[in-house]
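Yeah, one chain of the complex is gone here, protein chain that is, but the others are all in their spots.
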Amino acid sequence: MKLGFYPGCSLEGSSKEYSQSLLAVAEKCGVTLEEIDDWSCCGASAAHSLNHDLSIALPARTLALAENQGMAEVVIPCAACYGRMAASQKAMLEDASVLKKTQGFIDMKFLGNVKLLTVFEFLQKYIFPVADQYIVNKLNQKTACYYGCLLARPKELTKLERPENPMEMEAVLEKAGATPIDWAFKTECCGAGFSMSRTDIVAKLSGKILEDAADRGAESIIVACPMCHSNLDLRRPEIKKQLKKDINIPVLFITQALGLSMGIPAKDLGLKNHLVSTGKAVSCIVKKEA
Amino acid sequence: MARIGVFICHCGENISATVDVEKVAQEAAKLSGVAFAMDYKYMCSDPGQTQIIEAIKEHKLTGIVVGACSPRMHESTFRKAAEKGGINPYLCEMANLREHVSWVHAKGDATTAKAIDIVRMMVQKVKQDSKLFPIKVPVTKTALVIGGGIAGIQAALDIANAGHKVIMVEKAPSIGGHMSQLSETFPTLDCSQCILTPRMVEVAQHPNITLHTFAEVESVSGYVGNFEVKVRMKAKSVDMKLCTGCGSCWQKCPNKKIPDEFNAGLSFRTAIYTPFPQAVPNKPVIDRANCSWFQKGKCGVCKKVCPVGAIDYDTEDEFLDLKVGAIVTATGFDIKHTDFFPEYGYGEFKDVIDGLQFERLASASGPTNGEIRRPSDGKIPEKIVFVACAGSRDKAKGIEYCSKICCMYTAKHAMMYKHKNHEGEAYVFYMDVRSAGKNYDEFVRRAVEEDDVQYIRGRVSRIYEKNGKLIVKGVDTLMNAEPIEIEADLVVLATAVVANQDAESVAQKMHISYDKHHFFAEAHPKLRPVETNTAGIMLAGACQTAKDIPDAVSQASAAASKVMGLFASDEMTREPVVAVVNRMIPPQFTTCTGCLLCMEVCPYHAIEREEILDRRTGEILKIAAKVNAGLCQGCGTCVAFCRNKSIDLQGYTNQQMLSEVIALLNKPF
Partner (left out) sequence: MEKPTDKTHTPSLRKRMELEIGVLPSHCYQCGKCTAGCPLNEDMDIMPSQILRILQLELPGYEAKLLGSLSIWLCLACDTCYSRCPQEVKLSQVMDFLRQESVQQNKVNPKAKDILKFHQAFLETIEKNGKLNEVWLTLNYKLKTLNLLQDVNKAPSMFFKGKLNPIPERVHNVKEIEKIFNKVRENEGGTK
C-alpha cells in the first residue's frame, strides 16, 4: 500500500526546508513517500473565513485524488493543511448531506477511506522503529518544542495525548539527543496568517513565545508547522523590535533536527535557508557514543 | 357462585367528562356474576368508601371491582375498605379508567366502550382471585452502618440511642471521614475536629455500638429484616487488645516516605501508623503494601520496640458473618485532584492544590502546623487565587452537576487565609455564588466586606508557572469581559465532588442502584431521599450526592428514623403478591423439574434450590425451586421463563391473565 504525501503550498514555497528535510529523513530510513498527483491547495484560513462550502470542497478534491491513486495513508506535515483536510473529511463522514453536496462541487466520488497522518504519527509509525540504527549524533542542546495551535487543537482531530502540555515532539527530540525544556508557551498561538495583514499581532504573539523560550534557556526552538516557522523566523526583526530584545535563537523544523541527528548534512536539510542563522544550533552537535 | 360488586368512580370530572360512567355501570350490571353495580362522584372519599362497605354487606358480595384511577393511587385505599366490609382485601381489583382511558382519549363512544371492556376484564379476573394473606417476616433488630464519617456516626448514634444494636464498618484505620481532615467548618468557623471527636469517642464507647475499623463489607445477601453480611476485617498486624497506643512503633519505623492520605499527599507517613493523633481507635495498623517486612522480609523494628508485644506479623484477614435487619450506607465521597485539569498543569505544579490540601495546610495538626505555606518552597504566600467551579458544571469534563459545597468552602478558605495573613491578597474567580443555607450568604458577604476577599466573576482559562509564580489567566465578565492576569503564589482549585473510586463495586455488592456518576440512587428524588429501591437499605451523607455537614447529619438522622421504624415491630408484613412454586401430594410433590432457570433470571435473587427429602430416610427425592417470599417483588420474570408453568404469581396467576384476555376478546356473554 502506498504512503501518500501532501506537502501543501507552503512546503513548496517559503518552507521548502520542511519538505526537503522530511524527504531526506524518510529516504535515510528507507521509507518512500509518494506525493499526491496534481494536489491542490487546502484553502487554509481564507476559505473557512469566507466560504464554508469552499472550505470543505477544496480539501475534498485532494482527498478524492488520494483515494483514487490508491493511497491508504497520507502524511500531511503542514499543521494547517492537516487541520483543514481532517476537518473536511470529518464533516463529510459525519453528515451524508454534506458529503453529497461536496461531491457535487468537486465532481468526484469520495469514500473517506484514506487515513490522514500528522507528522508525529508518521514519525512514530514509520521512522521510530528503524531510527536508532541511523542516529549517529546527539543534538546536545536545550530545545523548546513549539506545537502552536493546529497541532494541538481541536483535540478530536489532532489526537495528542496531553493537548495542553504535549510530549510527542519531545519524544522525537530526546531520540535525537537533545534536552527538551519545560516551558509555558508550547501551544500558544504565534499569530498565524496575520504575517502580512497584521504584522504587529504576529510580532506580539510570537514575541511572547520567543521570550519565554529564551527566559528558560532554550538554545533552539523546534516547530512542525510552516506558518509558525515563518512567523518565528522570517518575522524575527519585527519581533526583536517589539520586544526590544536581541534574541537570536534559531528555529528548526522537527525533521531538520532529526536529520541532523542522523548525520545528514545541514545544507541537505535546508538549514541555510533560514533567516535566523542556525549555525550555533548545528555547532552544538556531538557524536553519539557507541 | 360469584357475586361481584362494580363501583364506577366519576373522579370528579376526571373520568366523567370523557367517559359515560353511568353507561359503564349499567353495562357492568349486565355481566354474568355481577350482583351489584353503581357509580359515584368520588369513590375514594369517606362516603364513597362507606357505600362500598355497605354494599358488600348488603349484597353479600364475594369480590369487588372499583373502576377509577390507577391502582398506584388508591388500590390500598379500596383494599382497606373491602376488608372493613368483611372480605379479603385481595378480592378487590381496580379497573384503571383514568390513566388508561379518560386521560389518554377524547370523549366519545369508543372511549366509553374501552372503559366497559376494561371493567369486563377485571370482573373476570376478580372471579378467579383467591384470598391472599400478608406475609410476615421476622426482623433482626441490629443495624449495619457502612462508613464512619459524620453521616455514619450520626446514624449509628441515633439508632443506638433508640436502644438497638449497631455495627459500624469503616475501611480506614480510624473513623471520622473527611470531616476530620477539615480545619474549620462553615458557616460558624467551628474547629472541625473539636466538634467531631467527641462524637467519634461516643461511638467507640457506646454500649450498643460495635465498631470495626480497617474493615470492608465483602458481600450482602438476604432481604429487609434479614440481611446476611460478610465483613472482611483486614489484618492490622497489631493486637488491638494489647496495644496501648504509646506510639513507640511508628516513631521508630524506618519507612517514612509513604504519601500521607490524611494530609492529602502533602506529607509522608510511616508504614505502621495511625492516620492522625485523634484517631479512633487510636491504635496503629501496618500498611502491608508499603512495609519492608511484608514486601522484602527485612526490618521488624516495630515488633522489637513494642513494650507490650502487640505486633503480630502473622495475622490474616478475618471474616465476620453478620445478621442485620437494616443497613445504612454512609460511604461518603471523594474529590477530583489537580491532575484532572490539563489547562491548570496536569497536577504537575506543586503550588496548585485542591481544597482538601488547603484544609490540611490550614489545620493546626497539618503538615505545616496551621501555617499556610507553599508546598514548593515553604514560603508564606502573599497572593492566593482561589478557582471556584474547577471541574464542576463542566460538560466538557463530564461533570455537569454543581458540587454544592465549594462556593461555601472557598469563601471559608479565603477568610481563613486572611485571618492568618492580614496583609495577604485573596482572589476568588467564580461563576455564581451558591450560598443557600442558613447564615450562608451572610458568611460569604463577610468574606467580601470584612475580610477584603476580592471576588472576580469569570472562569480561569489557564494557569502556568514562571519564575516561581503561578500565572493565572482569568477574566472579569462584569467589567466588560476584561481579561485579568494575576501572578499568584498559591492557587487553590475548588475541585468537583465525585463518588468514591469503589462506589460502583460497593453498590453492586449491596444490590442498590446508582447513577452514571456512581452516586447512590435514592428511592424517589423528592419524597424518599434517604431510602434506596432495595428495601431495608438506607442512604446517608454524600454518597447520595454532594452535600454539606448539616445536610449529611439531617439525612443520617432521617435514615436512622427509617431504620427505627423498621425495628418498631418484631415482624414485618409484606404484600403477598409473590411467586409460588406449586406443591402437591406425594409422590409428585411438584411439577417443577428443578431446572432452576427461574433462579438464574430472578433479578432479586429470591429463588432458592430446595431439596425435597424423604421424611424417614433423609434421601433426596426431588430438586425443586423455592421462592423466598421475603425477597420476592412479584415481577413475574420467573413465571415467564418457567418451561412447564410450575411457578405462578399470586394475585396475577396465569389463569387470571388468560381470562382477562378472553374477556377482552369476547363481547359480553
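Each chain carries a letter (A and B) given by its place in the written order, and its residues are counted from 1.
FYI, a residue touches a chain if its C-beta (ideal position, glycine included) is under 8 Å from a C-beta of that chain, and two chains touch if they have at least 3 such contacts.
As the structure is a prediction and not an experimental result, all values here were calculated from the model.
Shown as candidates are B:467, B:480 or B:501; the residue that touches the absent chain is B:480. When the whole complex is considered, the residue among B:459, B:511 or B:622 that touches the unshown chain is B:459.
The residue touching the chain not shown here, chosen from A:3, A:149 or A:285, is A:149.
Within the full complex, the residue among A:115, A:198 or A:241 touching the omitted chain is A:198. Along chain A, the points of touch with the absent chain fall at residues 9-10, 12-14, 16, 38-41, 43-55, 57-58, 61, 101, 104-107, 149-150, 152-155, 163, 188-189, 191-194, 196-198, 201, 205, 234, 272-275.
Contacts to the hidden chain, counted on chain B, fall at residues 343, 389, 393-397, 431, 457-462, 473-477, 480-481, 483-484.
Quick note on the criterion: only the chains that are shown with their structure count from here on.
Centre-to-centre spacing of chain A and chain B amounts to 53 Å, using the average Cα coordinate of each chain. Against chain A, the residues of chain B that register as touching in their complex are 342-343, 345-346, 348, 462, 464-467, 471. Across the interface of their complex, chain B is touched by residues 162-165, 184, 212, 215 of chain A.
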